[in-house]
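All protein chains but one are shown at their positions in the complex.
Then we have chain A:
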């Protein structure tokens, strides 16, 4: 095998291949992309697992995330500190959870975390309003925003506590056939 790369040891690549949905080539390509974001910060040699984190501001300049209205929330969800600073492992985790072969349940869990802005394990009305504002770039009027969020809560909330728990969210996703293809970032 042509193992001429010195970025990772073989064990590291095996570990990545086992624990993510990527192959060795894709991991190496991802490392290249990660390094492009901050070449002075990220070393070429990752064999001794350096503890480097690329800040949020640099990660959202990636072309795959730049135009996405939820880019900040996505990066924050996968970061360990919750502020959006990703290590390489977090970076790989993020794209692995959002890739094509990732299963529906995993994507549902992460989608719920992304839409839960205040991180209280419920999607409350405030979270929905923030989602709507991100999606429409604040171009709807106040009344329209409230109306849409009310309707959304009414339709999806099953247990009547005026917020969406994870099971409500899961139930709604199970009825959406194109969720898998929509919740997918190609890298």
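Rule of thumb we're sticking to: contacts are C-beta pairs under 8 Å (C-beta built on N, C-alpha and C of every residue); 3 or more make two chains touch, one makes a residue touch a chain; residues count from 1.
As a working rule, contacts and distances are computed from a predicted model.
S.K.: Of the options "Iron permease FTR1 family protein", "Histidine-containing phosphotransfer protein", "Cornichon" or "Transmembrane channel-like protein", which is the UniProt protein name for the chain that has been left out of view?
M.R.: "Transmembrane channel-like protein"
S.K.: To test your reading of the contact rule: which positions on chain A touch the chain that is missing from view?
M.R.: 14-21, 23, 63-64, 66-70, 80, 89-90, 92-93, 97-98, 103, 105-106, 109-111, 115, 128, 131-132, 135-137, 139-140, 143-144, 147-149, 151-153, 155-156, 158-161, 169, 172-173, 175-179, 181-186
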